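My structure is below; once you've seen it, I'll send some questions.
All protein chains but one are shown in place.
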Amino acid sequence: MDWLLLAEFSLVGLLSGGVLALIALGFVLVYKGTRVINFAMGEFMMIGAYLFWTANVFLKLPWWAALALTLAGIAVLGAVVERFVLRPLAGQPVISIVMATIGLGAVLHGVAEAVWGGANLSLPQLLPRTPLTLGEILLPGQVLWSFALAVALIAGFTAYFHLSKGGVSMRAAASDPVTAYAMGIDVRRTQRLTWMFAGVTGAVAGIIVASMTSLSPTLGTVALGVLAVIILGGLDSIAGAIVAGLIVGLLESLTVAFIGGQARDLVPYLVVLVILMVRPYGLFGTRDIERL
Amino acid sequence: MNILEAEGLTLSFGGIRALAEVSVAVPKGGITAIIGPNGAGKTSLFNAISGFYRPERGTIRFDGADVTRVPGHARAALGLARTFQNVSLFRGMTVLDNIKLGGHHRLRTGILGAMGYLGRAAAEESRLRDEIEREVIDFLEIDHIRDLPIDALAYGLQKRVELARALAMQPKVLMLDEPVAGMNREETEDMARFILDVQEERGITVMLVEHDMGLVMDISSHVVVLNFGQVIASGTPAEVRQNPAVIAAYLGEQAAKQRAA
Partner (left out) sequence: MRIGDFHASYRHDEALFDTRVQRIWFGLLLAALAAFPFVGGSYLTYLACLLGIHLISAAGLNVMTGYTGLISLGHAAFMGVGCYTVAVAERAGIPFFLALPLAGATSAAIGLVVGIPSLRIKGLYFAVATLAAQFVLGFVFREWESVTGGVRGANVPAASLFGFELAGDRRIYFLIVPLAVAMLLGARNLFRTRVGRAFIAIRDRDISAEVLGISLFRYKLAAFAIGSFYAGVAGGLWGYFFRVATPELFGLPLSIFYLAAIIVGGLGSILGTILGATFMTLIPELLRAMVGWAEALGLKEAGVYLAPIRQVVFGLLIVGFLIFEPHGLAEMWRRVRRFFHLWPFRT
C-alpha cells in the first residue's frame, strides 16, 4: 500500500470536491427556494461556459470583462427562466415543475449545440498550473485554485444569506412564502434572485470545469452527477452540500486510483443508490414532517 | 365493552408535546366525541390511532388486540376508517371512483387480473358497485352526483362524499375529524342525522372530533376533553359540561370561578 499515493489521491479528491460543492450549492439554493430540483442546472453551467468562451476567445475580451458579461448574461437567463417558465407554473404540483426543468434543459442543450456546434472547444487556461508540493505530495495548481474559488463563493453566499437583509428575506420567502408576503417581502423578487444566483453559481462552476477539461454541450452531465452530492448531503442543506461535495470528490478520486478511469463517472450514481437505501434524507437533510 | 383503548399515548414533535400520557376508552356502539380548544391534540390523537404517527410511548388496543405496531395502511383491514379535517378526496377521480376506493381493502383483484378484466375482476367490480349503490349512495342521497368530478361539488357535498367513502370501507369504528366544520345549520342537521343512522342502524362505533358544541352535546354518548395534549375530563355530555376544568379550558379561569360560585 503506497500511503503517499493514497494521501495524494485523497487530497486531490477532496480539493476537486470543491467544485462539486459549488454546483451542489446551486441545486440546494433552488430547492430551498422553490422545493424543485432544477434538472437544467447542468445546462446553466454549460451555457455559462459557452458565453465566457464567446466573450473571451471569440470576441477576445480580457478575462475579467468576459466574466462580467457572462455573469450578467446568465443572470438574465435565470430571470427569464423564472418569469416565463417557473412563474406560470406556480401552484402546479412539484412534478410538473420538475418536468418543466427537464424540458428546459433539453431546450438549452439543443440551442447550445445549434449555436456553438457539437465539437469540443477549449477555454484558455484560467487557473494557474503551478503545483503545490507538500513534502512528497504534489497537488496540481488548477485543482487548488478551483477549490479556493469554490470556497470563496460558498463563503460569500453563506454570508449573504445569513447577514444581509436580502439574504434573510430570501430564506424567509423560501420557508414560508405567504407569511413573507405578509411581512412585506417581495416574494417574486426573491424567487427571481434565487434563480439568478443558481445560474451564476452554475456558470462559474461551468467555466472552472471547462477550463480544466474541455467545452462541449455535454458539459452539463457533470451536474447530474452532483445530484448524488445533494442526495448525500440532504436536499435542503448547504452545509450538507459542502461536506457531501468533498466526500464525493474523494470517492471519485479513490475510484480512479484503485479501479480505473472508466468507473469514475459511475461513482456518483452508485452513491445515490446506496445512500437511498441507507440514509435517504442524507447527512444533514431535514426529514419532512407532514401536517395532516 | 370498549372497542378501542388507548393507554398512555405520548407524542412529541421536536419540542412540542402533542400528546402527554393520553388514555382514552371508546365504548362499542356509541358515539364518542373528542373535544378541546385548538391545539389540544385532538387531531394528533386521531393520527396516532390511524397509524400515521407512531407514539413514543403507550399502547393502542383495537377489539382486544394490541395494534400499536401495526402499520398505518394495515389498519383499514382491522375495521378502522377515518375522514380528515380538510376534505381529502382524490381530485383526479369522480365521486363514484372515490367511494369505490373505500372498498379497496376488501377486494382481491391483482395486477394480472385487473389487466385482463376477466371473470373475477369484473365480478368483484360489479359486486362492489352494487354494494356501494345500495348501502352508501342511496343512504347518503348522493346518487345525482355520482359521476361528477370532485371539483364540481360544493363543500358540504364533498364532506358527504368523504363520509360515503369511509362507509364503503364497512368499518367497525368510524373516526370523523370535524365532520360539520364550515357547514350551515341545515347541512349540520343532515350530517347529524346520517351519523346517528350510521351508529344505530349499522352498529358502527363513531368517534368525532368537533368544535360544534351543539352537535356534540346532542348526539354523543361519551365525551373526552383534551387540553395541551392531556385528558382533562371524560364522561357523559352532561357530566363534562359541568366539569370546572373543562369550563376553565374553554372559557378561562374567571368563568370557571364564576360558575363555581
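Read from first to last, the chains carry the letters A and B; within each, the first residue is number 1.
FYI, a residue touches a chain if its C-beta (ideal position, glycine included) is under 8 Å from a C-beta of that chain, and two chains touch if they have at least 3 such contacts.
Just so it is clear, the model here is predicted, and its values are computed rather than measured.
*Asks:* Among A:12, A:37 or A:180, which residue is in contact with the omitted chain in the full complex?
*Replies:* A:37
*Asks:* Taking the entire complex into account, which one of B:107, B:148 or B:196 touches the absent chain?
*Replies:* The single option touching the absent chain is B:107.
*Asks:* Among the options A:65, A:163 or A:276, which residue touches the chain absent from this view?
*Replies:* A:276
*Asks:* For chain A, which residues lie in contact with the unshown chain of the complex?
*Replies:* 37, 39, 85, 88-89, 92-96, 98-100, 102-114, 117-118, 224, 227-228, 231, 235, 262, 265-266, 268-270, 272-273, 276-277, 280-281, 288, 290, 292
*Asks:* Please output the residues of chain B touching the missing chain, sorted low to high.
*Replies:* Residues of chain B in contact with the hidden chain: 50-52, 71-77, 81-82, 84, 88-93, 97, 100-105, 107, 109-111, 113-117, 121, 124-126, 129-130, 133, 165, 169.
Methods note: only the chains that are shown with their structure count from here on.
*Asks:* On a C-alpha centroid basis, what's the spacing between chain A and chain B, in Å?
*Replies:* Inter-chain centre distance comes to 47 Å.
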